[in-house]
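Following: one structure in structure tokens, then a few remarks.
Missing here is one protein chain; the remaining ones are kept as they sit in the complex.
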Amino acid sequence: MLTKDMLTAMLKRAAANIAAEHTALSELDAKTGDGDHGVTINRAMTAAVAALDENADKPLVQLLNAIAMKIMMCDGGSTGPLLGSYFMGMAMKAPSDTLSAEETACMFESALNNFSGISRAKPGDKTMMDALVPATAALCESLRGGGSLATAFASAARAAAEGAEATRNYVAKFGRARTMGDRAIGHYDPGAVSISHIFRGFAEASV
Amino acid sequence: MLTKDMLTAMLKRAAANIAAEHTALSELDAKTGDGDHGVTINRAMTAAVAALDENADKPLVQLLNAIAMKIMMCDGGSTGPLLGSYFMGMAMKAPSDTLSAEETACMFESALNNFSGISRAKPGDKTMMDALVPATAALCESLRGGGSLATAFASAARAAAEGAEATRNYVAKFGRARTMGDRAIGHYDPGAVSISHIFRGFAEASV
Amino acid sequence: MKKFINTPERLTAELLEGMCAAFPKHLKLVKEKLVCRAEDKARDKVAVLSMGGSGHEPLEGFVGPGWLDCFVSGDIFAAPGPHTVMEAMRLLKRDAGVLLITLNHSGDVLSANMAKQMAAMEGIKVKEILTREEIRPTEGEEGRGLGGCVLLYKIVGAAAEKGWTLDEVCRVGEKFNTQMAAIAVLSEIATHPATGGQCGDMGEKEMEICAGQHGEGGGVRMGMMSAKDTAELLAGKVIAKLGLKAGDEIVLAINGSGKATLMELFITFNDAKKFFESRKIRVVGSHVGEMLTVQEAGGYQMLVAKMDDELKALWDAPSRTPFFCS
Partner (left out) sequence: MKKFINTPERLTAELLEGMCAAFPKHLKLVKEKLVCRAEDKARDKVAVLSMGGSGHEPLEGFVGPGWLDCFVSGDIFAAPGPHTVMEAMRLLKRDAGVLLITLNHSGDVLSANMAKQMAAMEGIKVKEILTREEIRPTEGEEGRGLGGCVLLYKIVGAAAEKGWTLDEVCRVGEKFNTQMAAIAVLSEIATHPATGGQCGDMGEKEMEICAGQHGEGGGVRMGMMSAKDTAELLAGKVIAKLGLKAGDEIVLAINGSGKATLMELFITFNDAKKFFESRKIRVVGSHVGEMLTVQEAGGYQMLVAKMDDELKALWDAPSRTPFFCS
């Protein structure tokens, strides 16, 4: 059972991880983009935490909507609208403040689904999708197979990390690295790395 | 006796010295000015040589006037108007194409005089005057004392070099170095160094 | 990084405040991020809106009669969020409609798309033109939106000022949009003014063409060349891309990327103009200066659009904005 409080703790842990890594993330973005991904993802996650604090007493669905709105109010480059729609997708499938394993899986699938709608990228395109897709798959498989939350998020975090790791071998089809062609090979996609830090945070907070 | 042909040879030798030194002169100017004195003095002396060639068959007075005009047509920064009025001053006292020792002394005094009129600097002010004044004094003293042209110009060149050397110890009262105050001490005045290269050329061509 | 700035967090807020305070007869700042005209345009005319991250000054300032009604600024190199774009649309909402000009960059496109969806829900009439005039090294690659947007602002701004309908403004804008091309040459990489980081690096004697804006590195590296050789190389690619031929008329603009001196830009313009003219392509409109910079990046963008009588009339129409004297 995933409670609102647990999700809050997970998100805060994820935000803390991003805060710790943001300089490195901007440095990654400098290799294939405009050097600001750490700034934008940190801004988005900081906004998420602010929304969490401001809306702590609201039902989960409102809380998630507030996070989405707050993120989309930031100047987030590519990251803002993407992450915003991710949380919007979560809100669409947050029926109560205590979610069953199946409801939890559905909520994360809905998030990915809404994200994909505006992203249009596919796995292998060297974007956040490369971490999000395997993480979501691993999470849902584990939850539906009866795994505990801790096991499920640990496996999601592993999958996200592997997905981010694999972006080194890809040519980018979306985002600023798109124009680099083969020269993007050898560099991590900063967005995918961010997603892996976020899922690592989820796992760390759910043990 | 200074003939038009000798003076022509002397000026060409002076111009050649400047051409060889212009990079170093700009570097000197970079220490206390805007880094272009080598460019402007070289432009002025190149103009002088062009005027010499174009007016080779004219009387000395016209030749000197043509040099002055040509120099003043260049974009010469401080150097152009100063050097232009120097040659204009020479032209004022060039009665024929063959000058006695006394006439030669008068011509160089007139040059200095006309130069001073627009310069307004005094010896010790860290300008071209620091080389011109002692060079002219040495030249005239030697000529009036019965020295040969070679001796006179050699002594003028020595005085110019000493004058330029001494500018290291001065604070600038004119030109771009004026605002540097004490910090100009330790640097040569590029204009004075140029004058010493020119008088060295005169000496080299009159042996 | 050696810059006269204050706290990195307030860079954009302070610069926009300063820009509007410096040109109070032209600009006013609404809600921290919306650079608007000092005097609003009549409500019965189409409003024109554009958006983008900051750090590209003076891009935000092409606002005024015959130009934009509003520029929505994001933070450094980061597209404004969908909500901020939406706010501007609400401000400009009118029966005549709103034209949004978006530059083809991932974040801008994502934000614009979400803002358009919200606008539709609120019944705001919005059309969009997406600029992607950048010339890429290989055919088929999709271009990004570079400084050509400024030329487009002039065209659609003039059409809107004349009272054309949204459809008409959009039509002429799209025509111009498909007839324009931009190509960038980069000789030094910009620093991110908040992080101090550099996007990529560049050899002492290297330059990169088709380099885009931030030094993302999607271009072709080569040895540094003279102004003339560089201008002719770029102009040749423009001619090929737009299929220009003898008798054609163009607008030619050289946009400094930040560090390039005006001396370099004027020399480059001169070389480019001569090259086009040697092909009997006439330069009927021109501009040289900083329009869309990337901090202190070295190099410039060559911006060219093929003109016809309708476009020429709009290009020459009187207008008023702080960064383009017509």
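First chain written, first letter: the chains are A, B and C, and each begins at residue 1.
Here is the rule we use: a contact is a pair of C-beta atoms (placed from the backbone, for glycine too) under 8 Å apart; a residue touches a chain by one contact, two chains touch by 3 or more.
None of these values were measured; they are calculated from a predicted model.
Shown chains touched by the undisplayed chain in the intact complex: B, C.
The omitted chain makes contact with just one of the residues C:Ala42, C:Met121 or C:Met263: C:Met263. Between the chain not shown and the residues B:Ala16, B:Met72 or B:Ile185, the one that touches is B:Met72. Contact with the chain that does not appear here is found for just one residue of C:Met118, C:Met222 or C:Val288, C:Val288. Counting over the whole complex, chain B has residues 23, 26-27, 30-36, 38-40, 43, 69, 71-82, 84-85, 118, 174-181, 183 touching the chain that is not drawn.
Where chain C meets the missing chain, the touching residues are 2-6, 11, 14-19, 21-24, 26, 54-55, 57-58, 185, 187-188, 193, 204-205, 224, 226-228, 230-231, 254, 258-271, 273, 286-290, 293, 295-296, 298-300, 320-325.
Keep in mind that, in the parts below, only the chains that are shown with their structure count from here on.
Chain contact topology: the protein chains form a pattern that is neither a line, a ring, a star nor a complete graph. Per-chain CA centroids place chain A at a distance of 76 Å from chain B. Note on chain placement: the centre of chain A and the centre of chain C lie 32 Å apart, centres being C-alpha means. Separation between the centroids of chain B and chain C, computed from CA atoms only, is 54 Å.
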